[in-house]
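Just one protein chain is left out here, and the rest sit where they should.
The first chain written gets the first letter, and so on, giving A, B and C; residue counts start at 1 in each chain.
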Amino acid sequence: MKLFEYQAKQVFSEAKIPVPRGITAGPGEVTKAVGNIGLPCVLKAQVLQGGRGKAGLISVVRTEEEAVSEASRICSVPGVNLLLVEEFLSIQEELFVSVTCSPVTAELVILASRYGGIDIETLAEESPEKLIREPVDIFRGLQGFQARHIAYAMGLEGQAAKQTAGIIQRLFSLYREFDAELAEINPLCITESGEVTAGDAKLVIDDSCLDRHPQFTMRPEHFDDPTEYEAALEGIPYLKFDGDISLMCAGAGLTTAVFDLVHYQGGTVANYLEFGGPNYRKAMKAMELCLRNPSKVILVVTFGTIARADVMAQGIVDAVRELKPDRPVITCIRGTHEEEAVEILSQAGLEPLFDTEEAVRRAVAAAAGEVHV
Amino acid sequence: MKLFEYQAKQVFSEAKIPVPRGITAGPGEVTKAVGNIGLPCVLKAQVLQGGRGKAGLISVVRTEEEAVSEASRICSVPGVNLLLVEEFLSIQEELFVSVTCSPVTAELVILASRYGGIDIETLAEESPEKLIREPVDIFRGLQGFQARHIAYAMGLEGQAAKQTAGIIQRLFSLYREFDAELAEINPLCITESGEVTAGDAKLVIDDSCLDRHPQFTMRPEHFDDPTEYEAALEGIPYLKFDGDISLMCAGAGLTTAVFDLVHYQGGTVANYLEFGGPNYRKAMKAMELCLRNPSKVILVVTFGTIARADVMAQGIVDAVRELKPDRPVITCIRGTHEEEAVEILSQAGLEPLFDTEEAVRRAVAAAAGEVHV
Amino acid sequence: MSLFADTETRVLVQGITGKEGAFWSTHMITMGTRVAAGVTPGKEGQNLEGVRVYHSVRNALKEHEADASMIFVPPRFVKDAVFEALDGGIRKIVTVAEGIPLHDALEIRSAARSCGAQVIGGNTSGVISPGKAMMGMFPYWIKRVYTPGTVGIMTRSGSLTNEITAMVVSAGFGVSTLIGVGGDTVPGTRFAEMLPSFEADPETEAVVIIGELGGTMEEEVAEAIQDGIFTKPVAAFIGGRTAPEGKRMGHAGAIITGGKGSVQGKVKALEAAGVMTADRPSRMKDCLREMLGGTP
Partner (left out) sequence: MSLFADTETRVLVQGITGKEGAFWSTHMITMGTRVAAGVTPGKEGQNLEGVRVYHSVRNALKEHEADASMIFVPPRFVKDAVFEALDGGIRKIVTVAEGIPLHDALEIRSAARSCGAQVIGGNTSGVISPGKAMMGMFPYWIKRVYTPGTVGIMTRSGSLTNEITAMVVSAGFGVSTLIGVGGDTVPGTRFAEMLPSFEADPETEAVVIIGELGGTMEEEVAEAIQDGIFTKPVAAFIGGRTAPEGKRMGHAGAIITGGKGSVQGKVKALEAAGVMTADRPSRMKDCLREMLGGTP
């Protein structure tokens, strides 16, 4: 789970990484927050997407009037409900530091650059020599000399080098403490007065470990769509699209394959939904989520091992009976106990298909209005 | 620094290792404490020495009268200023667990035994098969399976095994967190109701790291003698004995060697004092500490490198001038700048000796009343 | 002799008395896998289908020899179980749990590499050599999926594996060994690391890779082939060709950002290395027939 900037900055601040003074404010609380922080100050939309600057979601304001008008402008953008009002920093230089891991070598890695404030993947591609990469042994942890090496390799000197090395060490510690996938500061600012301060803060916590950090709860703002949020609360992987076919398939791999097949076939997807693995007994909820979409057909494709075909078939039959879907349901349920599944589906009047590509063809046809089912 | 039982138990308790309910009480506070804990209860003298049971410094009391009389008996023992009043446990079994390190292999080691409550060194010698020894990689830390292995190897089962494994893991964590040299529970009690609880608690913190744990300050009770405490506050290694010769020597090795030589020569030592290393400029304080003793002679032996002989000689001369010792001072000061030292001592009327054994002979003779100096 | 586990492989099962552990251990035995002993702390003395249960790996290894360990414990306990197996000297480990913390996965991989052990998983169905041995959870009873043969399979998926394997079988082939490396960002073993074993395996004539968007495992396979490390024919199915950018579809590893880990990139790299790629499951049949000669 990616934290909002204000959440990450609180974590960083508690870990003794300097951050600008700041207060969160809803649309109506901006005047008070600005009064508290002082002018000039910066208004920053608390949304998870990147590129907020280019999108006009960050604004430096110099008067109260400007603050109010900019706040209302930013908050009128869909998805923006909260601002971070921060002191304005006079910035001399922008650096980049991050802690992440390399799946290939299974090492923790510090990435850092003197040239921060920009898209770091572009930098990595265009000027890889400007990106410092320091692997860290996970058992021994980041050593002080490594943090210093990074700071000096960035070309820093004196207090800036010392402070940056310290920040890198603390960033590493919190990365470990918070079970993070990514901890990043971009830009890490050197102010005109020579202080090193986190201009932005990114912290992505391993979803497997969210229960260890109950202070961070999943919130609707983490999702593009309220149904995605609802599905996430149920533990059902769900993504909303604008097409016609609701997928209700088993497993990430198979669902993604079906997603492709629908497109190959000229169809469009209304939603991606994984109905399988730990969720194979949740047919009712899964179908309910599919029905939230104005889709034209529900396509069920599974090939389960633990996720028993008979249980899933029965779930679909029960859900159809209960929810009375206003659109066709196409079923291709295979795997463990598939003979029973065939029986269950047939008795309920649902045609049991065996071939995934055939099922997709039927769904696309049904979505196009061809009555085949 | 060894903590008192009540301090160690507080640390253990905060680390979620179960300890009996207990309150510390001075001699006048026992009635109140007993009222709070309930009867029967246990009175335990808070002193650092081992073998308190045999020495009569632990007492189970069943009535208030008994509590008062036992408390006053225990507190009348020299050095006992504080009691720990603890709930009485009905004990089924006594185990032993500890975390320490092996200097030879430089590994952390868990030692544990089903047969606790007794002197563990005796057990190690007489029945080594009853002592479980599990080395721990310092970088990876104690793994859960190791803690469980220890508990099962102790022959425990069910809840007792589970709880003991958990306690071992927490003991290991606090050992690391508190920069400990030793963390030990002996006995670790299994009560009649099957709970596993720390009957005693021993925690020795690395003296090099005391500043990281400022909640534990050195106190007079940590020392056999008030002068030892005063010396420790100055950072001067000092031990009091009952003999005639105050040693004021440089370095642990040389001071110990002189200590031996005094005894070989038929003399006795009034105090061991290391005047050297970081303390070589503290001649005044060192001599003051020596003069606290009713010794008959002060013997200065050094052979310094960084600890410059001239500085030490001048310090001795100044101290003699200032403190006007009522007993002879014998000086054998060698090493860096020893020529200047000779000059300084000679001018002040102190004979500069060069041979350690000769200096010791002179000191022993002087202590015996032979006027040689 | 199959490349990971065989009829002769003595398998320890950690977490054998758990619901999942007991169910699948029974299936492993039914399929012919030689389960030497089981481990569940606190359950020493019990037995499952004649397999004795011990408190710890060390206790089990006092009485039995084992060549491999199958771990059926909840995700938070996997790291400890792997470390316990390594401590016992076991160098082939399969772990299936979904939801192993990333930092644990890093420690597992680091510890395993430092002692030359092979950890397969987590978030996988495990390893199967149909007709010989199974370490994990496969519907081996569905013969149209798990028929013995000469095609090695490596996969990041679960259900999709059944789908693709069914195509392999319906094309007239069978499976030598199937290795589920799993869907985690940091799996214990990567595709390319298994290639030398498949190369050396006389029972494997060709390899099928079931990949997905995200990560670089497929690109590493292409590189290994280019470097001549692997010379047998390879076919690949990689789902997610039409997935939109920046959306996390499915597994932890399955996210594409800024063109990296895209299916297009993977397909390009693999095809450049001579790998045949199937854009839909049924095409896998054509790939295999072309590579291995057509059975109708």
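The rule we apply is simple: contacts are C-beta pairs under 8 Å (C-beta built on N, C-alpha and C of every residue); 3 or more make two chains touch, one makes a residue touch a chain.
Computed from a predicted structure; not experimentally measured.
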item	value
Shown chains touched by the chain that is not drawn here	A, B
Contact partner of the left-out chain, one of A:80, A:161, A:198 or A:345	A:161
Residue touching the undisplayed chain, where the options are B:28, B:53, B:226 or B:253	B:253
Residue in contact with the excluded chain [from B:87, B:157 or B:179]	B:179
Hidden partner interface residues of chain B, rising order	101, 103-104, 106-108, 121, 137-139, 176, 179, 181, 206-209, 237, 239, 241, 249-257, 259-261, 263-264, 272, 274, 276-278, 302-307, 334-336, 338, 356-357
Touch list for chain A against the chain that is not drawn	140, 143-146, 148-149, 152, 157-158, 161-162
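The rule is short, and it goes like this: only the chains that are shown with their structure count from here on.
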item	value
Computed distance of Cα centres, chain C from chain A, in Å	28
Chain centre separation (chain B, chain C; CA means) in Å	56
Touching two or more other chains - residue numbers and ranges from chain A	137, 139
Shared-contact residues (touching 2 or more other chains) in chain C	107
